[in-house]
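After the C-alpha cells below, expect a handful of questions from me.
With one protein chain removed, the remaining protein chains of the complex are shown where they sit.
Presenting subunit A:
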Amino acid sequence: MSGSKPDILWSPHHVDRYVICDSELSLYRIGSIGSAEPKAGTLPLSQETAATLLAINSDTPYMKCVAWYPKHEPECLLAVGQANGRVVLTSLGQSPNSKCKELMGREFVPKHARQCNTLAWNPWDSNWLAAGLDKHRADFSVLIWDISSKYAPDIAVPMEKIRLSSAGDTDSGLVVTKPLYELGQNDACLSLCWLPRDQKLLLAGMHRNLAIFDLRNTSQKTFVNTKAIQGVTVDPHFHERVASFFEGQVAIWDLRKFEKPVLTLTEQPKPLTKVAWCPTRTGLLATLTRDSNVVRLYDMQHAPTPIGDETEPTIIERSVQPCSDNSVISSFAWHPSAQNRMVVVSPNRAMTDFTVFERISLAWGSTTSLMWACGRHLYECAEGEGAAEKDRDIATKMRQRAQNGYGHDTVQVWRNHLLAGDLEQKQQGPKQSLIYSGIKNIVKSSSGTTENRRCWRGSDRQTDVARYQSEERSLALRLCGWIGRGPEVDVEPFLKSLELEGEWERAAAVALFNLDIRRAIQILNKGASSEKGDLNLNVVAMALSGYTDEKKSLWREMCSTLRLQLKKPYLCVMFAFLTSEPGAYDGVLYESSVAVRDRVAFACMFLNDSQLPRYIDKLTNEMKEAGNLEGILLTGLTKDGVDLMESYVDRTGDVQTASFCVLMGSPGDVVKDTRVQCWIENYRNLLDAWRFWHKRAEFDIHRSKLDPSSKPLAQASDHT
C-alpha cells in the first residue's frame, strides 16, 4: 500500500466481506445482484455481483500496511501499520458491545520511529502480531507484539514477558511499548510471513536476505542471501514452497533446500507490486506489476511432486485482464474460498469481481453428450429435447431414427421420409433393371416418341402445345409418381392424393400440365374453401379461367408480368406454362422450388427428344453437385447415384440414409462400391457405439438379403 493506491483484503472468515484501504478503510459486502433491488450505494462488480459499502474508518492516518485478524472472533479486527512505525488496532462495522472493544485503539510503539512495512498475524497464536520495520541502527526491525498483553492471558505466555510488555502502558492503558520478541537488529524488514510448519517460525524478507527466525531460540536464524526479499508468501497447499520477489522477478523457494530459489519466473518489464498464491487451487500464483492492466498467472501445478529436482517443471504462463474496460489494476485479492475468484481494485477505487477460468477439458460421448470439466466441477451437456428437428445434429437424428426402426421394414417408412420420398417406386415396375438405372438412362434409351397436339380437356380448342409420348417417358412419369401402373396415362389418382394432402397448388399445376384447366380451377376452388383455405386461390382460379392463347392479349401480358410476383412456386409455374412459347419452358424447368420429380415429369411430357436428355443431364449434374437426394430419381442407384450420395454424405454425414438408400434397391454392383462399403461400416459402428445390437443385427440381416455377398464380418465378442 504505497501512497494512497488502494489495496484490498478479504475477510478471512466472512466470505462476502472485504476491505479497501487507501487513506481510510472501507468495508464492503459483496452479494449477487439478483437477490436484492439495486440500492443507492451499491456498486456493480460484475454481471452477477455488486458491493455495498458497510462502514468507513478514517481513524488511522499514515497507513502503510493492514492485516486482518485471523480468527473468527472478534470479527473485523484490523491491525494497521503506520508511517511512524506504530501499529494500531482498529475495527470496522463493529457492534458497540463487541468482544474486542477493549482492544480498539490499542497501539504498539517501537522505540525509534520509522516506517512499518508489513504486518503478519500468527495463525495459531492469534495474539501474536509481527511487524516489519525500516532499518534503524540502534533498534530491531522485526517486532512481535502480544496484543493480549493487557488482557486475559489465556495462552501460555511466560508471566515475566507479560509483565515486561505491559510495563509501558501504565499511563494510557492503551500504548504498548515492549514487544514480545525483537529480531533483526540494524537491519530492515520488508515482508513477513509465519510458516505453517511451526507456530514459532517466522519468515522475513530482510534488507539483503530471506531469514527464518525461530522464536524458541532467537539467537539463531537460517538465512539465504538474495535480493528477492519482497512479498514473502507461503503456498497454502505446499507449506515448503514460498514465493518472494524483487523488481520484476519472482523467486520460488523450497524451504527444504533453502540455498537458492528452485526456480525464478520470467522477468517482467515493470516492478512487481503483489504476488499471491491462489487459496483454492494448487500451484497457481498471481502476480501484478505497476501500472498494469493484466494479472499474470503462473500455473505450477506439477512442481511439488516427490520426484526430486531433476525434472524441469513446466510452468504455464497466462495473462488475464480482469477489467472489461482494460483499466489499470492497483491491487487484487483472491477470495478465500470461492474457486479462482478475485476482486481487483483500480487506482480510482473501481472494483471488479473476476474469476480465473481453468483449463476446460472436453470430450464427446457416443450419444452426442459433451463432458466438460472445469476446476473441480464436471458438467454434462447435451442437445436439448426442445431443439428443433432441423437444428439437431445428424448423429442425434440418426440415433433417433435408428431407435424408431428407420429404414428397416416397410416402404411406408420411406414414404414418410422427406429425403427418400421417391424411392418406393423403385421397388416395382416391369423394367426392373431400367428402373434402377434412373430416369437419366431411361430417357436416353427412349425411342419411338410420338408427338401429338391435344385439345384442352373439355374444350374443342386446339392447343399449340406439343406433347410427347413413349414407353420410356411413361415409365419416367410413373417414377415421378404422376401416373400409376398400366398403359393409361391417368393423373387423376395422383391429383386426388395431392388434394387429400392439401397440396392444392401442386395438384392444380399437375392438372394444368395435363391440359385440364377445368380440373385445375376446380382444385383451386376446393383449396380456397377448404379448412384454413387460402382465399387467394379463388383469385388465381379466376385468372386461370380467363386463359387465352391469343399472343397479344392483355391477359397474357398481365400474367407474364404478374406471375413473377406470385410467391407460391406452383402457381408461378402454372402461369409460366400458359404464357410460354411452345417448347420454351425454362420458367417451369428451372424453378428450383418445384419438386424435381414434378419438373422431370413435366419435361418428359413437353420436351422433345433432343431437349429432354440435355435438360435431364443438366439437372442431374446440379443434383449431384448439391448432394440433393431428390436427384436419385434421375441417377438411379448407379455410379452416378453413388456420386450424388457421396456429396450428400459429405454435406450431412448422414451415412444412415445413404446406407439404406443403397441397400433398399441395389442391384448388387453398386453395393460393392468402396464408398458404399465405407458408409455401411460406419453406420454399423455407430449402431455398436449406441449399443443398438438388435438394430445392427436387423441391419445386417437386411443387408445380406439384398446383398448376399455381404456376410457380416466375424464379430469380436463384446465385453459389456
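By definition in this document, a residue touches a chain if its C-beta (ideal position, glycine included) is under 8 Å from a C-beta of that chain, and two chains touch if they have at least 3 such contacts; residues count from 1.
Just so it is clear, contacts and distances are computed from a predicted model.
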Note to self: There's a gap in the complex where one chain should be. From "Translation initiation factor eIF2B subunit epsilon", "Major facilitator superfamily (MFS) profile domain-containing protein", "Protein SEC13 homolog" or "Ribonuclease P protein subunit p40", what does UniProt name that chain?
What the structure shows: "Protein SEC13 homolog"
Next item on the list: Return the single residue from A:R197, A:R453 or A:R651 that touches the missing chain.
Entry: A:R651
Check: Of the residues listed, A:R106, A:R241, A:R281 or A:R401, which one is in contact with the missing chain?
Finding: A:R281
Checklist line | Contacting the left-out chain in the complete assembly, out of A:H72, A:K270, A:R359 or A:R614 | finding: A:R359
Item checked: Touch residues of subunit A, complete complex, unshown partner -> 15, 32, 48, 281-282, 301-302, 305-307, 311-312, 314, 318, 320, 337-339, 341, 355, 357-384, 387, 391-395, 398, 646, 649-651, 653, 655, 658, 672, 674-675, 677-679, 681-682, 686, 688-691, 716-720
